[in-house]
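Let me give you the structure first, and then I'll get to my questions.
For this view, one protein chain was removed and the others were kept in their places.
Lettered A and B in written order, each chain numbered from 1.
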Amino acid sequence: MNDIKIITSSRIKERVAFFLLWIFSIFTAIILVLIVSDIIIKGAPHISLDFLLEEPRKMGKEGGVFSVIVSTIYIVVLSIIFAAPIGVAASVYLAEYAKESTMLNIIRFGTEALAGIPSIIYGLFGYSFFVFFLDLKYSILSGALTLTLMILPTIIKTSEEAIKAVPKSYREGSLALGATKLQTIRKIIIPDAIPGILTGLILGIGRVVGESAAVLYTAGSSLGIPDSIFRPGRTLSVHLYTLASEGISIENTYATAVILIALVFIINFSANTLINRIFIARRR
Amino acid sequence: MGSVKIRVKDTNLYYGNHHALKNINMDIYDKSVTALIGPSGCGKSTFLRCLNRMNDLIPNVRIDGEIQIAGNDINKYDVILLRKKVGMVFQKPNPFPMSIYENIAYGPRIHGTKNRSKLDNIVEKSLREAALWDEVKDRLKSNAMGLSGGQQQRLCIARTIAVEPEILLMDEPTSALDPASTMKIEDLMENLKKQYTVIIVTHNMQQAGRISDYAAFFLNGEIIEYDKTEKIFYKPMDKRTEDYITGRFG
């Protein structure tokens, strides 16, 4: 029967198509496994407590990554100290105060545009603005300020969504008790949105840790331990880039890469755990 | 009384642990309109979706018993062939976001009709049968989303007819429409039953009384009573049916 022929042919097409889609999807997962396993297999044997706690010698050819870890922590902490209050404040404004207007659209466009700018442009800008124009030199501070701008959109977007997800009834309940808008935001809305806000901050940390182009030309690549935020320093990503591109030491390159991957895993895992907690809380 | 088109035997349906349809037995007659009535959540829509196996899409659904169409178990059909034979019109009009013409031609194309003039004929014939042709013949190329709700629903009926089904399932087809559009679709039903076996779920008692030949009253997943419509409406056997029909129920 004609019907049967057509059905058979569309069933075969469907099988083939779904098989190809499946292959491509599995392929995506395999790529990840390949990259991560390659790095870990080549790098894990060279990781030791000494590697973490020793200072690099001979430009990183020997020794560990202690000073690099210290610089990374400096930059992460400082960027978050700058970006968190600004980002959260901005998201509170966008979610709670802003009314639809041209100005609001322009602000939104600015935030989205900032998110799309390539990191090398941030590098160029930080170099000309913070390093030279504000005369902060190559320093942890210049790097952190540049990265603050870079992670601001992520933090604003995630926090804004978290704040908007707070049930309207909470707001009304608080306002009905005679609380001012600001008290409601501080005592009710922000506490309820905290997991979402934290997720945004963690994703921001992830970007700071992984960034290289924007840091290289703002924080510099000095291997010493920075004794203040006005001194230059080299982050893990920049260190990895330098070791790899200059062929300084294969072992130390991979060992550094393993630390970076481990950090990315931890960051992703914490963000996911938080997101899951939000979902569970909302379902209740 | 016509011949039996659909025979439902000892059918049960479970959503996870919830026993949603209980031991349904029912013969549905060819070239007639059968109305499924009952309060919300009584299982009438769920039952309707068993007939073209739309419940297959929902995870955690288990069905036992047997449903036959023209003597054949519906689980032995390829579901594509089954759904070609058993068309469905949904509660909310759901035209595809494409032109009126493309909406109607969609089904025939899927089932292998490629010839342009043949498709043109099918489109015109289906739209005429759905009493929509005169309203849209000059704008077949325009987007179906621009039609009014009532027109969209008739378009969906035309789209279903275009694949030449034997059975038409209608899941509260007028509940989202205004009275004037509802009247048009009810008028249409008179003609449709000359060619198709029509099964319609409705909340509207007057509608069931006006258009159906048979009616089944569902309550809590069971069929309480199933008979000729006039019997159900004027001489119900069961007290619960009477209560529901006369509006004393719930």
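Everything below uses one rule, namely that contacts are C-beta pairs under 8 Å (C-beta built on N, C-alpha and C of every residue); 3 or more make two chains touch, one makes a residue touch a chain.
Assume contacts and distances are computed from a predicted model.
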item: Omitted chain (choose from "Diguanylate phosphodiesterase", "NADH-quinone oxidoreductase subunit H", "Fe-S cluster assembly protein SufD" or "Phosphate ABC transporter membrane protein 1, PhoT family") - UniProt protein name; value: "Phosphate ABC transporter membrane protein 1, PhoT family"
item: Chain not shown: contacting residue from B:46, B:160 or B:241; value: B:160
item: Touch list for chain A against the chain that is not drawn; value: 10-11, 13-14, 17-18, 20-22, 24-29, 31-32, 35-36, 38-39, 85-87, 89-90, 92-94, 97-98, 106-107, 109-114, 116-125, 127-129, 133, 149, 152-153, 156, 180-182, 206, 209-213, 216-217, 237, 240-241, 244-245, 253-254, 257, 260-261, 264-265, 267-268, 272
item: For chain B, the residues touching the chain missing from this view; value: 52, 54, 57, 80-84, 87-88, 90, 92, 94-98, 106-107, 110-111, 143, 145, 156, 159-160, 163
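Here is the rule we go by: only the chains that are shown with their structure count from here on.
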item: For chain A paired with chain B, centre-to-centre distance based on mean C-alpha positions, whole Å; value: 52
item: Complex contacts: residues of chain A adjacent to chain B; value: 2-4, 6-7, 10-11
item: Residue numbers on chain B that touch chain A, as the complex places them; value: 78, 80-81, 84, 110-112
